[in-house]
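As you look at this complex, bear in mind that one protein chain is not there, while each of the others sits in place.
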């Protein structure tokens, strides 16, 4: 921590500030400067907390140097990136993870047909919403447990692990019985009660970045889960909100390599939600992989005009097939694989 | 709804689009234009939903005209703004509501002292967090039920109704037993499970705008509560996230009059969180009132250096006293009152 | 400047960093810390510049403490705010400045009628665009020198000084012959050639904040003008671009008090452009004044349906009259005046 002093800070004020630092068990270091001086604070092992410090006369600004999360940090694993086993895939490994499926599950037959097709083109997990967060209370909210059962049936036939969202603790209890990966949506990224609950759940968690979350906030949200003992967190960049009006959200591709430099957790991308329209999904998918994403989660629907949510951004079978081929090409340029072998 | 056609749209495509509109029980109206034509969709009583419509060949763009919420809208009350009785105050009336208190309750004595002082300067409700949403999992998370008891004790002595936050359904059960108004924080504005739960609760709800919520999303969040039968919702503008780095958030004063023109619900402002620093709180409070806010909710602490959260933005007693006097002056310019009489 | 070191920084790397600091004529100060150490850089009188420093092995992050502008800073005037004499008004004084007029001047008679009316309600300067920045190249671009002559005629009759925009050096030469204050628009806030040119002009400059400018960038733009010898700069907050879609721009009221704490220059506000629609102009004007603005510049048109630009946000005579009355009320709550006496 660095405490920048006002030009007008008196010796008495500087002494008082130093005393408070010492009281907190930390070490003050006075730095003289031509125009403005500062006090360094050292001795802390985590983030230094001296609550009253910004209050004291003579203090201009307090600058934090140490990052406020511990378990999520790459330094904590000495630079080694983690890999989580999900079905046959190792997420975070040299092979980028390939997850696809409908936005919401709407029909058991169509879901099965989708799962079979995805399996055939190398997908490694099946996504599908049984509980759907919807902006408008009168919009379709998902089939609930029935939808979870359809997902389980699709897994039984194809072997694809299931990724599905829970929005509260009651849903979580059910989701845990059917799913292989719990998804936490962007709107719940700072739902701390839910973060703690999934932190105690026995399944990996796919945590989506909030629409307006800084990377520090994103990693703090992950830290909530890790701190409860569940270490299998997968981060997902899915677009942020900006002034831009030409896509639904702005896919922040830079977040991918920056996150990889800050945390050992795998970082995947969702190109469907920022696109908002089908024709943008593949370009964004390619961009995310090229930026170094450890995987993609893509919305697919055999016949988007029957989709009960987000049909306009769902890829058709032919679209996702082409995307997978291009994704393999881009991954191979980066010296890695994408998904399982197509059959 | 207006469906804008591509220049290249064929007669067959236009027929197919019209057929789909009719199938959905709505009425298509073909609009010829020199450069580009369109089809109007009428006959809907809410938002028109024709899921497949953006999919059809020949369609360039779909423009929605009807707003997707009903109960929150000002048209629904024929232009009459609602007033809710909370303690002795009528929120939404010609007297702006005055709520103040500590960010988190940290000590029963200090809380009582604060409540007494606030009562003496005309405050009409006491805010204070027993459960605190914190970005970092290792930060102080609130005193929980003990804190709620301290709040109840302060109410018993001063008569000030209690405004306090619940972050999940379990906390909500407790909060309902102690509080007079349930606060829903910005990070939970789109926590739909919680919105539905407070929609069934027997208390008024203070709903804070999300950091990145459009006014449509904000009103849809209110609609979730209203749709469950709880009509006593109070909206609160508390700053949005922008590129600006000179304040914690950007207080969006324009949201206040625009919301008042869209909804019958009262609209108050929180100047403390967007300020992030004490010296900005009063200017923002004045600005919000001058823009037409129906009330203010302000963070106060008798000795901010002991505050367990957000101490740097908490006003001292003398500060809030001055703020209340200026607020009265500004309210009176607008022909209205602010808070109860000072004693 | 503070140079934060990587945990892995070696003694040799720290020595090399220190050597570079010394080579730049500055003083390194090594700060040992439990988890991470840092080097302080002192001895600089302006912003410390050590170009290669972020390149060196062992360096994690470089934190600048000293602000990069000098002449604009409030410290430079030892906390005294500047006042500029413009016509009969002292801008930056205890009386908030009242400027109004049409977006673009479109007719000499209507302009004269407007100027007379504004004078009668206490306006202290007349704004009006002869050269108009327009997003679309085919939109009306202003009457040019003819417009400047109409403005000068209005001044001749009413005594109101003229505020008008120049968008390039050629226009500036003309504007200087007719105007009393040169306006620099938001889109030109970082047009450095133009900033330097107005820095040599013999007139005060009203500098509008760019749509996406941080306060540091805004003050640096002012510094460009000051550095050329023209010290009479007036800053103007006019709304920033955010994700919000309910107003044209987001008026950033917090910028007003923060700027006042950083610079000695007067800070006014333009409520018309962020409003974008007539009904929002007065609430935003009240909010800006309540936040401490040193003045308002407002768009007015006797008959907005004839306005050649921005008619939907222009106030009518009755509207601006009411605004001026309310502005006086709010200013008086803050212990200050607004505009000249109404006649």
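Order of writing sets the chain letters: A, B and C. Residues in each chain are counted from 1.
By definition in this document, contacts are C-beta pairs under 8 Å (C-beta built on N, C-alpha and C of every residue); 3 or more make two chains touch, one makes a residue touch a chain.
As the structure is a computational prediction, the values presented were derived from the model and not from experiment.
Student: Thinking of the whole complex, not just what is shown, which of A:252, A:270 or A:321 touches the missing chain?
Tutor: Answer from the full complex: A:252 touches the omitted chain.
Student: Taking the full complex into account, find the residue in A:40, A:114, A:158 or A:242 that is in contact with the omitted chain.
Tutor: Touches the omitted chain: A:242.
Student: Considering the complete complex, identify which of A:90, A:110 or A:286 is in touch with the unshown chain.
Tutor: Touching the chain that is not displayed is residue A:286.
Student: Please pick, from C:11, C:55 or C:109, the residue that touches the omitted chain in the full complex.
Tutor: Selected residue, touching the omitted chain: C:55.
Student: I need the residue numbers on chain C that touch the omitted chain, in ascending order.
Tutor: 46-47, 51-52, 54-56, 68-69, 133-138, 167-171, 187-188, 190-194, 211-212, 216-217, 220, 223-224, 227, 241, 304-308, 311-312
Student: Could you please point out the chain B residues that touch the chain left off the display?
Tutor: That gives, for chain B, the contact residues 2, 4, 7, 29, 31-38, 40, 42-45, 61, 63, 65-66, 75, 241-243.
Student: In the full complex, which bits of chain A touch the chain not displayed? Write them out.
Tutor: 212, 214-215, 240, 242-247, 250-258, 261, 274-275, 279-280, 283-284, 286-292, 326, 329-330, 332-334
By definition in this document, only the chains that are shown with their structure count from here on.
Student: Find the geometric centre of each of chain A and chain B from their Cα atoms only, then give the gap between the two centres in Å, rounded to an integer.
Tutor: 27
Student: How far is the middle of chain A from the middle of chain C, if each middle is the mean of its Cα atoms, in Å?
Tutor: One centre to the other, that is 39 Å.
Student: Quick check: what residues of chain B touch more than one other chain, meaning two or more?
Tutor: Correct list: 212.
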